[in-house]
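Note that one protein chain of the assembly has been removed; the remaining protein chains are unaltered in position.
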Amino acid sequence: MSGFLSSSIAKKVAMALSALFLIFFLIIHLAVNLTSLFGENVFNELSHFMGTNPLIQFALQPILILGVVFHFVLGFVLEIKNRKSRNVKYVKYNGAANATWMSRNMIISGGVILAFIVLHFVDFWIPEINTKYILGDMSGQFEGETSFRYFTELQHKFANPWRVVAYVVAFILLALHLLHGFQSAFQSIGFNNKYTSCLKSFGKFYAIAVPLGFIIIALFHHFNH
Amino acid sequence: MNMNLTLKVWRQKNAQTKGKMVDYKVTDISEHMSFLEMLDVLNEDLVKKGEEPVAFDHDCREGICGMCSLFINGEAHGPDRLITTCQLHMRKFKNGDTIYIEPFRAKAFPVIKDLIVDRMAFERIQQAGGFISVNTSGNTTDANSILIPKHNADLSMDAAACIGCGACVATCKNSSAMLFVSAKVSQFALLPQGRIEAKERVLNMVRQMDLEGFGNCTNTEACEVECPKGISLENIARMNREYLSASIF
Partner (left out) sequence: MSTLNSKIPEGPIKDKWTKYKDKINLVNPANKRNIDIIVVGTGLAGGSAAATLAEQGYNVKAFAYQDSPRRAHSIAAQGGINASKNYMGDGDSDYRLFYDTIKGGDYRSREANVYRLAEVSSNIIDQCVAQGVPLARDYGGQLDNRSFGGTLVSRTFYAKGQTGQQLLLGAYSAMNRQIARGKIQMFNRHEMLDVVIVNGKARGIIARDMITGEIERHSAHAVVIASGGYGNVYYLSTLAMGSNATAAWKAHKKGAYFANPCFTQIHPTCIPRSGDYQSKLTLMSESLRNDGRIWVPKKLEDAKAIQQGKLKPTQIAEEDRDYYLERRYPSFGNLAPRDISSRAAKERCDAGYGVNATGEAVYLDFSTAINRYGKEKAFVLGIHNPTQEKIIELGEKVINEKYGNLFQMYEKIIDENPYKTPMMIYPATHYTMGGLWVDYNLMTTVPGMYCIGEANFSDHGANRLGASALMQGLADGYFVLPYTIGDYLAPDIKTGAIPTNTPEFDEAEKAIRERLEFFINNKGTHSVDYFHKKLGKIMWNKVGMGRTEQGLKEAIVEIQQVREDFWKNVKVPGAMNELNPELEKAARVADFLELAELFAKDALERNESCGGHFREEYQTEEGEAMRDDANYAYVAVWEYTGKPSEAVLHKEELKFEELEFKTRSYK
């Protein structure tokens, strides 16, 4: 097993498994957020539940963060190793002739997504942690109010057009990342058979639909607050 | 309609010295020539002038030995598909074109001279397990006593068609050798004779592949496109499966 963990294939499988986990997470995230398009109540309830449920907060949330960090760190490690494996570069390299831009630039799309996640943490996660665990306010409400604060905060965040632009750009890059990453993850774990063409189509649908969903949410709240 | 071309060719005296791109002109090139015949013309010219001809690997000149290896205009074996450099014909170029000719590049494929690279890494990977441990004495069972479904025999043959040229490594942005290694692993994994050692084989070959300093596969699929024999990516997925099950169980 020790040889296994240090092998190139094991690293790829680890990338793929973390990717599949994140792909799954994106669906949950999108599903919760989509409720915000149809009014405040459901979204607020769900947000409060997820924000205060100990299982989610102290088990799933750390796993998620670990998954994200793992995926990024390993991604960068592999990128560095891969660059080193060609010590003299080609004078002319026509990468577009045989591979998509997405597949060749996962590090770029991934980097942009990383920058976005930082922004996203600053926007939502850090204030949330601050409120709940530093200030100790687990009520999920603004002071002196009786309804939950989540929906209002959400709308407030998307008031700034630059933030919306940043989100839209990031989600486009996420789509590009997923356009390659979805199918790639399956290939890495050894899934390539007669179902692959179906899976590829579904992957494309997923890669476009999910980021589009997030974009719609951002735009919706920008124009409807 | 004959062509005049500008060639930008990588020249490097030996493994120890640094190389550089050098410009050459070739004239009156027929569209029916193969790419290597065009280089023959250049070399004949260089010999005439008393200069050293450009060294490049080639042998069978019919696309099967896997010896020829050029990176032409940014692509392994040039702009055509499902062929080796020796089968590339000049009709793929136009009069006045500038053609970049570089060696296959990877840390695991060091340049020996000019356009010739050392592909011994592939040899060592094969030696690590690219065989069935059966004695060659001929004291085996009748060939038809091992029945093999046609589908599997055909898939095995498709994988075995690999010529070991290294285009997959050269074209991969990560210099990964996964297509090459997986082709051999798959050929045997698909046959009942090969199943017996399948586990050790895949573990040993992958270990050697990693030791040689090839990069990691990121599934860009460029190798499949550039492979002269059209070796399928399914082989890589199969090797991943084989490797996983061999490691875990």
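Labels for the chains are A and B, by order of writing; each one numbers its residues from 1.
Operating definition for what follows: contacts are C-beta pairs under 8 Å (C-beta built on N, C-alpha and C of every residue); 3 or more make two chains touch, one makes a residue touch a chain.
Computed from a prediction, not measured in an experiment: that's the story for all the values here.
Just so you know, the chain we are not showing touches B across the whole complex. The chain that is not drawn here is touched, among residues B:His58, B:Arg105, B:Lys173 or B:Arg207, by B:His58.
Taking the whole complex into account, chain B touches the unshown chain at residues 13-14, 30, 32-34, 36-37, 40-41, 44, 46-48, 50-53, 55, 57-67, 80, 82-83, 87, 89, 91, 112-113, 116, 118-120, 122-123, 126-128, 130-138, 140-144, 146-150, 153-154, 156-157, 160-161, 163-164, 187-188, 191, 193-194.
To be clear about the criterion, only the chains that are shown with their structure count from here on.
In terms of their C-alpha centroids, the spacing between chain A and chain B amounts to 38 Å.
The residues of chain A lying in touch with chain B in their complex are 1, 3-4, 6-13, 78, 81-82, 84-95, 97-100, 103-104, 106, 180, 183-184, 187-193. Against chain A, the residues of chain B that register as touching in their complex are 8, 10, 21, 71, 73-75, 79, 100, 102, 105-108, 111, 171, 173-176, 203, 206-207, 209-210, 213-222, 225-226, 233-234, 236-244, 247-248.
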